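Here the complex is missing a single protein chain, while all its other protein chains stay put.
Now for subunit A:
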Amino acid sequence: MNTKTSDTLLLIVFSIAVLAGPVILAPFGAGYPDLLQKFAIYGIFAIGFNILFGLTGYLSFGHAAFLGVGSYAAVWMFKLLSMNIIPAVIFSVIVAGLFSLVIGFISLRRSGIYFSILTLAFAQMCYNLAYSVLTPITNGETGLQITLSDPRILDAAAEGQAPASNLFGLDMISTWETSLAGMTLQFNMGFYVCALILILSFWISMRLFRSPFGMMLKAVKSNQNRMSYTGLDTKPYTLAAFVISGMFAGLAGGLLAAMDPLAGAERMQWTASGEVVLMTILGGAGTLLGPVLGAGLIKYFENIFSAINDSTLHGVFAFLPDGLNNAVSAVLGLFVGEGWHLTLGLIFMLIVTFLPGGLIEGAQRIGRLFTSRSKADPQSGEAQSRPAPAE
């Protein structure tokens, strides 16, 4: 199978999996709209981050700033123009693109750890400013919200309560419920909007990976000096990658606001930037599917783990003798609920230490284990000499 057919196949399988998300994930207790939207949105965010980090190797520690900026831009569009999400999302992408152009232009003059610190510094600046001087724009600690009295020049005047975001009249929060085999399936409008954009993003990133431009970025990652010695200026390429990934982050931020029209500065905090790094690494940086997988897993476990509390734990271990039950619950209690971040940190360390290529690499290793065992005959030499696929 050549790359083109396998790519098409991957895209089709991916699309089906995403669109069937509410059905597939319902048995895992993750089939409700709020979480599904998060899967899709953070998937987009991670795909965008992967275009920068996975392809060029530049580790940005300030991507959450673009997400936050995108959210603010979208909410302002809701306030001023219309509750239709199209202008909001477009505007958030544009604003995030402009921000990333400026920040990228400066930060990319340095590489390696200096680049990380520069992006971190810019993100912290945005965060601090959003909390202090820019309060008229960002509404400070309260966060930016829509109110009934906003102008919204394109919409008819709303009455009663602040209107919900929509796409030409289709409300984002509207959900069609049905039940299958005893489970409630929830098909949410907002999720499907996000899902379609996720598939589109996946397709774009796939095209980018396969394009000459993508090859150039991979070359930058493997040896930037050599690229410069051949007389090629790598900066336009890396800057383009930075801006594209910033725009993806803005898109994700805009969608976050579109699903739930409010924006707060905490989205820009540098721990949020760390989270998207973790998603990408967990799934596998530089792979197509990895970031989406990582984003989904982290958001899933975040929801599941933080929902578990002491009494659930005691219930689960009720079969144990009382003393043991209390002990086990106390220990595990550190890792769930409020302590979910502890688990996150541990996963982070384990992945970086033992599986720097992420889950995709892990799956490949397991796969290789089986293929090499089954092909323990003279022909195995050929299988090994075949170049490893890009993902």
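Here is the rule we go by: contacts are C-beta pairs under 8 Å (C-beta built on N, C-alpha and C of every residue); 3 or more make two chains touch, one makes a residue touch a chain; residues count from 1.
Please note the rule applied: contacts and distances are computed from a predicted model.
Asker: Write down which listed name, "Sarcosine oxidase subunit delta", "histidine kinase", "Amino acid/amide ABC transporter membrane protein 1, HAAT family" or "RNA polymerase sigma-70 factor, sigma-E family", is the UniProt protein name of the chain that is not shown.
Answerer: "Amino acid/amide ABC transporter membrane protein 1, HAAT family"
Asker: Of A:Pro87, A:Gly143 or A:Gly339, which residue touches the hidden chain?
Answerer: A:Gly339
Asker: Can you work out which residue in A:Ile24, A:Leu80 or A:Ala121 touches the chain that's missing from view?
Answerer: Checking the options A:Ile24, A:Leu80 or A:Ala121, the one contacting the hidden chain is A:Ala121.
Asker: Which listed residue, A:Ser149, A:Ser311 or A:Thr353, touches the chain dropped from view?
Answerer: Result: among the candidates, A:Thr353 touches the missing chain.
Asker: Tell me which stretches of subunit A touch the chain missing from the display.
Answerer: Residues 57, 59, 61, 106, 109-114, 116-118, 120-122, 124-125, 128-129, 131-134, 270-271, 274, 277-278, 281, 334, 338-339, 341-342, 344-349, 352-353, 356 of subunit A touch the chain that is not shown.
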